[in-house]
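Yeah, one chain of the complex is gone here, protein chain that is, but the others are all in their spots.
Take a look at chain A:
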C-alpha cells in the first residue's frame, strides 16, 4: 500500500537524486569521455564529474531551503564548473525547473512533470537543438513526454519516474545512427553516425538517477 508521502518529491528527495547523479557520473565518467573522444573533444565525463561534485558539495554543506532554491543552486553550480555547452545547457535545465517550482517544498508528479518540461524547453531554446540533432534533447524530450503522460494518467510517482527513465534510455540509444547537427560533433558530419551521443547518455543517467534514488528511498 502506497502512502501519500510516496507520491511527492520532497527537498530531501531532490538532494538524494543529485547525490545519486554524482555517484553515477563519477562511475561512468570514463565511459562518457570515451564516447566524447569518438565524436567530440574527449572531456564530457571529466567536465560532468567536476560539475556534479560541485553540486554535491553545495547541496550537502549548505542549508537547503525550498525546492526552487535547491534546483537554482544546482543550476548555478553546474554553470560555473562544467564549462562549455554542457554547463550552460544543464545549468539552464535546472534554472528553468527552479523557476517553475518556485517556493514549493514538495512536488507531486504533475508539478514535477511541468517543471521538467519547462527545464527541457529552456534547454531547447538555449541550444536551438531539436529532436534528431544527436544531442541531450534526444534523451530528454521523450522522457518529458513519458512523464507528462504518466502524470495525466494518474500513474503513481515511482512508476512515472521509471517510465521517464526508460524513455530517456530509448532516446539515448536512438542517437547511435544519427548524424550530429549541433555542437562540436556536427563538425564531423557523417562521421558522427554509429556513435552513442555523450550528452544524451549523461541526460539518461540524470533521469535514471532520479528513478533509482526515489525507488531506494521509498522501498
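We adopt the following convention: contacts are C-beta pairs under 8 Å (C-beta built on N, C-alpha and C of every residue); 3 or more make two chains touch, one makes a residue touch a chain; residues count from 1.
The working rule: contacts and distances are computed from a predicted model.
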Protein name as given in UniProt for the chain not displayed, "Heme exporter protein C", "Alpha-ketoacid dehydrogenase subunit beta", "XdhC/CoxI family protein" or "Phosphocarrier protein HPr": "Phosphocarrier protein HPr"
Hidden-chain contact residue, picked from the options A:39, A:85, A:101 or A:211: A:85
Selected residue (touches chain absent from view) among A:68, A:127 or A:142: A:127
Absent-chain interface as seen on chain A, which is shown: 47, 50, 76, 79-89, 91-92, 95, 126-127, 183-184
